[in-house]
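Shown here: the complex without one of its protein chains, the others still in place.
Entry: chain A
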Amino acid sequence: MRLLKRLSSTIDFGAKTVAREKKQEMVNEVFTKVADKYDLMNDLMSLGIHRLWKDEFISDMGSFRTSSPLSFLDVAGGTGDIAFRIADKLKHEIPVYLPVHNQITVSDINPGMLGVGKQRASMLGLNLNWVEANAESLPFPENSFDYYTIAFGIRNVTDRLKAIKEAKRVLKKGGRFMCLEFSKVNNPIVSPFYEVYNRYLIPNLGSIVAGDKDSYQYLIESIEKFPTQEEFANIMAEAGLSAIHHRNLTFGVVAIHSGLNL
C-alpha cells in the first residue's frame, strides 16, 4: 500500500491534490510571495508565541560548551530565526566567540527567503553561510554537522522520508536531528478553538495584512495534513535515526522531535 502511494503521481498540496512534480514549484511560489511579510505574519498567526516556541527549541539543544567547535545546519531556515538564536547562544556560552570555529549554515530552497535572512544577518553583523538547497538532496558531504535543525520547514517538503535520510547522511556520528513543526492537538478542550482559529481567522488575516489569502490557506491546510507526533516519529525511525523522542508545546499545537544519528 505504501509502495503504491510512493509510486502514485499525485501528492497533497494543502487540501488539494496535485501532481507530485508540481508540488515543489507550487510551494516555491507560496514562499516567494510571502517572503517579505513572513515574519509579520508569523507574529500575527501565532500571536507572537512562535518566538517562545523557537526559544524553547533552542534551549532543548543543550549546552554548547564543548572542547571542539560545533557545526550547525539549519534547513528551510531562510529568514534566519533559528540561526540567529544559535549564534546568540554560542556568544553567551562560549566566552571567546570566534565565528570561524563554530560554523552555522542556513539552507533554503527559496532564494527570496534566503535574501531576507542575509539582509537581517548583515544588520546584526553576523557571519553565516547561506546556501540555496533542496532538503531532499543537500549539497553537503556526509558527516559534516553536529546539529541539523528544521523549524516549520518539513511540512513543505515533498518527500519527508528522503529529507530525513539526507539529514542522517550529513550528520556526524552522534549528531542530532531536531524538528520543530505544527502537530496534532489532542486536548479535547483546546482542539475546537484551535480549529476555528485556523480555519476562519488566519486566511482572513492573510488577505487583510499580506493581501494574499491563498498562500495562507495553503499554510493552514498543510498544517492539518501533517502527520501526528507518533507518525512522524515512525518516519524518523524508518529513516534510520535512533533515540527518538518528542514533546509537545502549547497543548500539541507544535511539537519538537529529536533523533540521533548513531
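In this section, a residue touches a chain if its C-beta (ideal position, glycine included) is under 8 Å from a C-beta of that chain, and two chains touch if they have at least 3 such contacts; residues count from 1.
Just so it is clear, contacts and distances are computed from a predicted model.
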UniProt lists the protein of the undisplayed chain, choosing from "Dolichol-phosphate mannosyltransferase subunit 1", "Ubiquinone biosynthesis protein", "SNX4 protein" or "Centromere protein O", as "Ubiquinone biosynthesis protein"
Among listed residues A:Leu70, A:Val116 or A:Val253, the absent chain is touched only by A:Leu70
Out of A:Asp74, A:Asp108 or A:Asp146, only one touches the absent chain, namely A:Asp146
Interface with the unshown chain - residue positions in chain A | 60-63, 65-68, 70, 146-147, 171-176, 242-243, 245, 247, 258-260, 262
